[in-house]
Structures are given as structure tokens and as C-alpha cells.
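Take this structure first; my questions come after.
For this depiction, one protein chain was excluded, whereas all remaining protein chains were kept in their positions.
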Amino acid sequence: MSSTIAADTIEVMEQQDTDPRSAGRSLTAEEKRDIDREFSHYEDRDSVALEALRVVQKHRGWISDDTLYAIADYLAVSPTQLESIATCYQLIFRQPVGKEVIFLCKSSSCWIMGCEKLQRHLEEQLGIRPGQTTPDGIFTLLETPCLGDCDKAPVMMVGEEMHRHMSADKLDEFILEKKKHHADQSAD
Amino acid sequence: MLTNPLTKNIGTEGIATTLERYLENGGYRGWRKALQMSPDDIIKTVQDAGVRGRGGAGFNTGLKWSFVPRDEKAPPTRYLVCNADEMEPGTFKDRLLMENDPHLLLEGMAIAAFAIGARRAYIFIRGEYHLAAARLETAIEEARARKLVGTEITSTDFQLEFHVHRSAGNYICGEETALINALEGQRAIPRAKPPFPQVSGLWGKPTVVNNVETLCNIPHLIELGVDWYKGLGRGEDGGTKIFGASGRVKNPGAWELPMGTPIREIIEQHAGGMQDGLKLRGFLPGGGSTDFLGPDQLDLPMDYDTVGKAGSRMGTGTITVLDDQTCPVGLVLNLTRFFARESCGWCTPCRDGLPWAVKLLARIECGEAQPEDLELLREQAQRMGPGNTFCALAPGAAAPILSALKLFEQDFNDHISRGCCPYDLERQNIPLAV
Partner (left out) sequence: MPTITIDGRQYEVEEGQNLLASCLSLGLNLPYFCWHPAMGSVGACRQCAIIEYKDSDDAQGKLVMGCMTQVRDGGIYSLDAEPAREFRGAVIEDLMTNHPHDCPVCEEGGECHLQDMTEMSGHTYRRFRGLKRTHRNQYLGPFINHEMNRCIACYRCVRFYRDYAGGDDLEALGRNNQVYFGRQCDGKLESGFSGNLVEVCPTGVFTDQTFSRHFVRKWDLQTAPSVCEHCGVGCNTAPGARMDFSGRDENLRRVVNLYNRDTNGYFICDRGRFGYEYANSDLRIKNVLIARREQVIESTGRRNDKLHREIEPPAALEHLATVITDSQRGRRRLVGIGSPRTSLENNFALRQLVGPGNFFAGLSARDLELLHTLDHIQRDPRISIPTIPEIEDADVILVLDEDIGRTAPRVALALRQAARNNQRDHARQLEIPLWQDACVRQLRGENNPIFVLASSAPASLEDIARAQRLASPAAIVSFAEQLAARISATDQPTTTDGVDSSSTPLPDALEHLLEEVAETLLSARRPLVISGCGSQEPDILAAAGQVAAALADRHGAPCATYLTCPETNSLGLAQFFGPGEGGLEQLLEELRQRDSVDPPVTLLLLENDLYRRLPAADVESLFDRAAEVVLFDSLLQPCSRRADLVFPASATPESQGTLVNSSGMLQRHYMVYEGSGYIQESWRWLVDAVNDPACSDVGMDSPAALLRQWKHCHDVTAAIAAAVSCFRDLPETGPDENFRIEGMKLARQSHRASGRTANRAHWQVAEQAPLTDPDSPFSFTMEGVQYAGATPLQANIWSPGWNSNQAIHKFQQGVGGPRRGREPIPRLRREPTAIPVLLAKQRAGQKPGQFCLVPTWQLFGSGELSNYSDAIAGLADGPCAQLNTADAGALGLEPGGRLQLRMSGAEITLPASVSDRIAPGVIGIPVGLRAAPDLGAMLPAAAEIVRIENPEPVEPGESL
């Protein structure tokens, strides 16, 4: 066995000292209510796994290990089963993301219309690569498959909002605006 | 005569048709009529009209519905699922329908559900379509309040509950059996058939999965009849279809046109032809999983079988146009990357073959490939032929590769012989495979 594995083993010992499913990692009443609402739409509790992840992510921005355990407890499924679902879907974030998640469309039409160039511009401006978050915690850049707006390519989605016919100038404008917005927010 | 049943309510871009306006325009008439008909008659109508699935495969919708067991021994619980996962690269038609005329879809679903005896209907919508999902939810509320759907539908004891299920970014969920697994809260992996979903689908119950656009075809068909519907088409297939064009055309967009509209008409007339200074090199007739066709095939009518015979598929009917200044290898690399990333990971040729194809394409694109890599790439793609893989994702992924190797052979060779991409790299900026 290689030494990396030995190192893993030590890590585990430490991890196991605290039961990952112990208290203090529970869902809020609101999150539970939101999940409960989903139950009526499905034939069994397990089926709500993805819905529950989505609902809680809406509240917390991402799914931490603790959150995952809390949801698993609530749904009475094992954390491994839930992880298996969570890691099957790209919009479930198992790592923290910034306040503005930029989904840059990388599919065929946007590519023809120059999304690579756009991406390079974005990466230069923000200093991050896909999957990364700016140090100020504002922007996360993600590449996404076709956003279904190909006639307005290149496009990107930020949070829930579409930005169409993008160009380097429009990107700069967008970044500036968002930076300002978040600066104002934190000043309040 | 009504010639644009799918988009007749769609006015100023971006504003959804409200229930009021929908009703004013004759909405839910098809539904009311359907409630007076027997399910058998509805199914027969849809079958006779030759409505073909707009999800890409073009299967006769009425025939599909007829497979649902409805005799006494049949399971009482049945489901209708609307496939609104639209993630196929280059496809942007279902978004348009759902955002702008949600009631049309609901009405179509209501009729379909009634026909197969489903009391619960799901709209499986991709997670990125926030606006469409919200508008559908509003529309469901509106329709329920009016007792058009729900537990107390006026003048019938039929009940129908809707639920919008938001997915979370996984292309394979568009494949109907993977979609069913996903709806059940399981990993999105396709299922083996048989049993077909119509017999044993969602939670083991008979289930019909139909595309958004397919279902939008139903209300007017029921209202206006088979002859009207058949009369809409210009070629073999009846009805209209949302066709679209994207890429470097003058006026990219989507239009409701008769089935059988020639491709040239779509690209040149509706999309305004190529942007100035560009020539058409080829096009994907209906999304990233269809084969490239060349300029010599512009006169084909957009019909399922005709495009099929020409060596491609009509697919979703939204055309991606490739111009002469964009690298075809780069485009194929882009598409293959998409498919490799979206492979569910279940079967070998797709899971392991696509990443290899990506590596080969990237090497070709960067000019680092050797001549034998082309053969290897072709082999890789051929391995993913229909039947060789578990579902149709991989054959779809192979389609653009194999057709590009034929159609743009010279480009592939040039990349290898010159040791670089002969196109404007500044624009393409292909990142190297990592």
C-alpha cells in the first residue's frame, strides 16, 4: 500500500472521533417544511432525495457534508445513498460557491459564436478558472451545457437570470455592476 | 384556417400567455372536447393524425399511448410525464413554448393524461429553466383555480394533479427511462427495455413520456381534427413544427412552420441566410446528436423519414449552422466533450470511449495528432453504434463525429499535415485537453 493511503487512514481516525451524524447538524423548520411539501408529489420518501437537496441548497447555497447528513437523517436514507444522488447532478453543489454563480454556456452554438473567447476574457477579469470562486467570494465560474437559448448566443446564466448576446463589453459591465452591488450590500 | 397552432398565442417576446388570454383565444376547447370523447377515440385520433414525437425519435404518439394497458386487470395508477429536459446542444424550442404559452402544454397534457387514464402528470423540467418552471407552476395554479385541472374538474369526475419536477443538470435525464429513474429519486441511469415505460415505468406503473412540443400538438388536433392536422404538413408528416436556426446566420431564431419545410427555406428565408462574408459549410439538422449534412442537402424537406434517409436525423428540428470560418474539428470536439461529460457512466463504449474520442479530437485540433489517430477516432465512433451501447446517447454522440469525418475529411487531414488548426485560432481559442 502506498503511503498516501496510510495518510488517509489517519485522517479517518480523526474524522471518526466525532460521529458525522451527531447533533447540531439539522435542518431548519423552514427547510423541513419545504421538503415536506414535496412528499405529497411522490410515491415514496426516497424519491424526494433530489428535491430535498435542491430545496436545502436554495437556502444554504451549497450542500456541505453536514447538510448532507442532516438531509439524509431527515429522509431516513443513508448519507452514501444521498451522496450518490447528489454527485449525479451538476447543479447540486458539494463545494461552496460564490454569491454569483456564472453558468457560461459552452455548447455548440455558443461555441460557434465565440464562447471560448468570452470565457478567456472572463477568466482574465476574474482571475479564476471554471470551478473556482473569486477570493472575495462573489463569483463562481461554471461551464454549462447548452442553455437552450442558442439563437441568442453566446449566452450565460447568472443565478436564475439569463444574459444573452454576450460580448466582452457586456461582460465587463456585468462584472462591474455585480461588484458594486455586493460592495453596497456589505457596506449596509 | 389555423396554420400556427403552436405559436398562435405567442405575442411579444417574453410575456407569457395568461389563462384569460388563452381562453379568449379558444384555449381548453380541445380539453373540453376530449372530456366528451372516449379515451380510445382520442388515442385513435392522435394515431391517425400521425403525430410523431418531437423529442427527436419521431415515434407515433398515438401508438405509444395505445400500449398503456387500460383493461380491468391494468394497474389503476398510471402516469404521464412531460419531458422538458431540453439539453440537446443547439435546441431551443421547448423553452420557447413553456415560457410563452404554458397553458398550451397543460392542455395537451390534460388530454394525454385523460386518454391514458393518468391522474398524475409530471413536468420534468431541466433545472436551468427557472422562468419556464415558474410560469408553468403559475399556469397550473390558474388552471386549477378554474377547475380545468385538479381534483374537481368541471363536469367530469376525472382528476388530474400536476407537478413540476425540476431536475439539476444532467443531460441523460432527457432519455425517457433515465428520466423515470431520476423522478424516482434514483441515479439517472437508463433502464433496459422491455418492460417499456408504457407497461412498467414510474414506480413500476404504466407511464407515458412525451416531449413538450409533442404534447403542445394535441389540443388543436383534438379540437380541429385529423384532416386539418394532416393538411398542415407540406410533406409526408402532418402538423407543424418549431424549426430553428442558430450559428452565424443573419437572423437566428425559431419559427413554427409546416412539417416538410425545406431546410433551405428555414436557413435562407427565415434565418436570413449566412452572415455577410460567410459561406455555409454544413449543418446539424436537429441538435448535437444528429449527423452533419452538407450544402448539397439544403433542399431536403424537414421530415423525419426524408432526413433519415439522407443519413441524418431531423432530431429536434433546430438547426445548427456551421460556417466556413469556423473549424469543424473544433465544433466536433466541442460536441464530443459535451457528450463525454454527460455520459451517465453506465456502459463502456460511451463512458470510456467518449473521453478517448475527446483526447483524439483535441490532439487533432491542436495539430498534435498522427494520421492513424483519424482511423482510431473513426473506430471509436463506430463502436458507439446503435445497439452497441445501452442507450441512444452514445450513438447520438457518434453521429457528428462520423459524419464530420466524411464531410470535413480535408479539414481533419489539414490539421494533421499542417500540425495546427488552419482556422482563426484567436476566435476559436481551443483549450488543450487536460
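So that you can tell them apart, the chains are marked A and B in the order they are listed, and the count of residues begins at 1 in each.
As a working rule, a residue touches a chain if its C-beta (ideal position, glycine included) is under 8 Å from a C-beta of that chain, and two chains touch if they have at least 3 such contacts.
Bear in mind that the values here come from a model prediction, so they are computed numbers and not experimental data.
*Asks:* As a test of the contact rule: which chains in view would the missing one touch?
*Replies:* Displayed chains contacted by the hidden chain, ordered by label: A, B.
*Asks:* Where the complex has a chain not shown, which of B:Lys8, B:His163, B:Arg264 or B:Arg351 is the residue touching it?
*Replies:* The missing chain is touched by B:Arg351.
*Asks:* Among A:Glu30, A:Asp65 or A:Asp136, which one touches the chain that has been omitted from the display?
*Replies:* Selected residue, touching the omitted chain: A:Asp65.
*Asks:* Since one chain isn't shown, list which residues of chain B touch it in the complete complex.
*Replies:* The missing chain touches chain B at positions 170, 181, 187-188, 191-192, 194-195, 199-200, 203-205, 340-349, 351-356, 359, 376, 379, 383, 385, 387-390, 433.
*Asks:* In terms of residues, what is the contact footprint of the unshown chain on chain A?
*Replies:* Answer for chain A: residues 1, 4-5, 8-9, 11-12, 15-16, 20, 43, 65, 68, 77-84, 87-88 touch the chain left out.
As a convention for this text, only the chains that are shown with their structure count from here on.
*Asks:* Starting from the mean Cα coordinates of chain A and chain B, work out the distance between those two points in Å.
*Replies:* That pair's centroid distance is 26 Å.
*Asks:* Residues of chain A touching chain B in their complex?
*Replies:* 41-44, 46-51, 53-54, 84-85, 88-92, 103, 106-109, 111-114, 116-117, 120, 144-153, 157, 160, 162
*Asks:* How about chain B: which of its residues touch chain A in the complex?
*Replies:* 86-92, 94-95, 126-131, 163, 165-171, 182-188, 202-203, 244-248, 252-254, 284, 288, 318, 320-323, 326, 330-331, 334-335, 337-338, 341-342, 426-431
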